[in-house]
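Mind looking over this structure? Questions follow.
Here the complex is missing a single protein chain, while all its other protein chains stay put.
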Amino acid sequence: MMSRAKILCLLIGFLVLVAIPPATTALDADFYMGLAARMMIFAIAAVSLDLLLGYGGMVSFGHAAYLGTGSYAVAILAFYGITDGFLQFAVAVGASALVALIIGFICLRTKGVYFIMITLALTQMLYFLGISLEEYGGDDGINTDRSEFFEWFDLGDDTNLYYLILFFLVLSLWISWRLINSRFGMVIRGSQSNDDRMQAIGFPTFRYKLTMFVIAGVICGVAGFLLANLTEFVTPEYMHWFRSGEIMIMVLVGGMGTLFGPVFGAIAYLLFEEVISDFTEHWMIIFGPILVLLVLFARKGVWGMLPGRERGDD
Amino acid sequence: MSLLLLLEQTLNGIQFGVFLFMISAGLTLVLGIMNVVNLAHGSFYMLGAYYAATIMAWTGSFILALVIMLPAMLITGIVVEVLVLRTMYERDHMDQVLATFGLILFFNEAVRMIWGAESMPMDIPAFLSGHVDFIPDAPYPIFRIAIIIAGLLVAALLYVMITRSRTGMLIRAGASNRPMVGALGVNIRMLYMVVFGMGAVLAGFSGLMAGPILSVEPGMGEDMLILAFVVIVIGGIGSIRGAVVASIIVGIFETVGRSILPALLTQLMSSDAAQSMGPAMSSMLIYIFMAAVLFFRPEGLFPARTG
Partner (left out) sequence: MKIKFIAMTAALAMTATPVMAKTIKIGFINTFSGGAAIYGKHQKDALELALDHKGRKIGGLDVEVIYGDDQRKPDVGRQVAAKMLQKDKVDVVSGIIWSNILAAVQKMVVRDKTFMITTNAGWSHMAGKGCNPYFFSTSWNNDQSPEAMGKLMQDEKIDNVFLISANYQAGKDMLTGFMRNYKGKIAGRILYRLGQRDYQAELSQIRAAKPNAIFGFVPGGMGVAFGKQYRAAGMHKTIPFYSVFTIDYLSMPGWGKNAIGTYSTAYWDVSSKRPDNQKFINDFKKKYGYHPSLFAAQAYDLPFLLEYAVSAVKGDLSNKKGMIKAMEKVTYLPTKGKFSYNTNHMPIQNFYKRKVVADANGDPQVVTESVVLRDHKDAYYKQCKMRRP
């Protein structure tokens, strides 16, 4: 059971997210709607990464790969004049599943530091691939238009896009919740604490972990699909290893191994970046030490610090 | 491509490999012995270059830069160890990655604020400038030969220290069973502090050797950091021997690959496509190679005895 404070927090948070578009339109502050949309997209990415970090014990340092794959799916199809949203979505999902399958298949044979480094290296490889895709803008990136779904649902309208992103955020949280509490999720969590024992009991943990790896990749690919739609622009930069680090930080800030933590982590991180980079261009010199302090003293993250059982709300 | 050029490129590859080894040595030491992922290793490399460039700008002496930079790096390393890393030993790798990621951000910005965002001048010292002709028509810079010699010295020194000296014995013992060595009355804290400091010194030393031929600028460590990780992962974490072999392989792969790949591809496709595919493929080559190695040997080429 979740504590009352947490339930209250979630409820308020959800209502605020729902109310943002009318509120910002009324106050003529569209900028904040864009910012909130961006936060939710990174929240989706962070939620998916937490499936690996917090539950699967797979420290992937290359989660940006799927952000890039999902967004390039949109841009490349649009480049050939295919703007149908359903098709773009299907390709984004399929492509990120495939990339995750290949990367996972190679990486999951390794453990510990090897796993961290090989996920990092393979993502960096995709980044260089993106730079050399001359046809699709290479390093310059590529402009794209918003996906087209229905006549009555025009994604060109920012509010519609916003609610689509909110829908996917809720959906990805729901999927994660179902996954974690399923038998499948139990095996994954079991293998996090003792992989050998799980294997000894007779679970082929490699297959389980690979499945989880692919699911996480697909959810992050959906975040990429949404990011391409929000920015109407795709660049290899989405796959840079600093980006992977940022998503990791969001998970940590929010609280690893919690369902809702990463959402709050993404919001906190982007809000912080927004506020502090206004204040000084040397914001990294403040942010670096804060990150160190967070790791040292606030392992449970923002969400974990609220009252309630530590891992019970997942 | 002529045979002589291929020979020259192989030499270039070995030289680059030796340089990679210098950077990787400290990283693999810290990772292998202390089981700490230190992303800030690249920052130490940068700091070493900046310290040296600053001292050279003041005194004009490369030797003086070396003599002052080494203890300065030791102190920097120890300060970082005491303030941040010390509390990280019992944590998992992810925490170490994030905390040292924070250190990267901090050091990059600090360097930018202190020394400015532009490249800092640092020239090849007079006594190491010039070139020799041991391949006909291909004068080879003396400074690059100095890098090869320096790298071999580092390798020899580390080998002797770890296998022959009492400190090395303690280090090896501490890596395999920390509580036991502690119980025997050895100050593990002190030992780790020294090892970490040494890692910083090694990184700083490679920064010093890189300064005169590469560019001394904020963030110069990141590119090298990733390459260094590739090297130690291929070689097997904690293994100096592995680092030597892997860095030479990666060095040759990188260098020879990027010089002959475009030519090879031209045979297969149009020259234009080859020209742009070549460099893209060669920059991916070492990652593919790494993936292949790890696929067949998940613990690298030379797995160290201890985890």
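Going by the order they are written in, the chains are A and B; count residues from 1 in each one.
Simple rule for what comes next: a contact is a pair of C-beta atoms (placed from the backbone, for glycine too) under 8 Å apart; a residue touches a chain by one contact, two chains touch by 3 or more.
Just so it is clear, the model here is predicted, and its values are computed rather than measured.
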With touch as defined up top, name the shown chains that contact the chain not shown. A, B
Options B:Gly77, B:Gly151, B:Gly174 or B:Pro218, residue touching the unrepresented chain: B:Pro218
Which of these, B:Tyr89, B:Phe143 or B:Phe295, touches the one chain of the complex that we don't see? B:Phe143
Kindly note down the residues of chain B that lie in touch with the hidden chain. 1-2, 4-5, 8-9, 12-13, 15-16, 19, 108-109, 112, 116-121, 123-124, 129-131, 137-141, 143-144, 212-220, 223-224, 255-256, 258-259, 262, 275-276, 278-280, 282-283
Absent-chain interface as seen on chain A, which is shown: 29-32, 34-35, 38, 128, 131-132, 134, 137-141, 143, 227, 231-233, 235, 237-238, 277, 281-284
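Going forward, only the chains that are shown with their structure count from here on.
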So, in whole Å, the Cα centroid of chain A is separated from that of chain B by 32
Can you list the chain A residues touching chain B in their complex? 53, 59, 61, 106-107, 109-114, 116-118, 120-122, 124-125, 128-129, 131-132, 134, 241, 245, 248-249, 252, 256, 282, 284-285, 287-292, 294-296, 299
Residues of chain B touching chain A in their complex? 31, 37, 84, 87-88, 91-95, 97-99, 101-110, 112-113, 226, 229-230, 233, 237, 276-277, 279-280, 283-284, 287-288, 290-291, 294-295, 298-300, 307
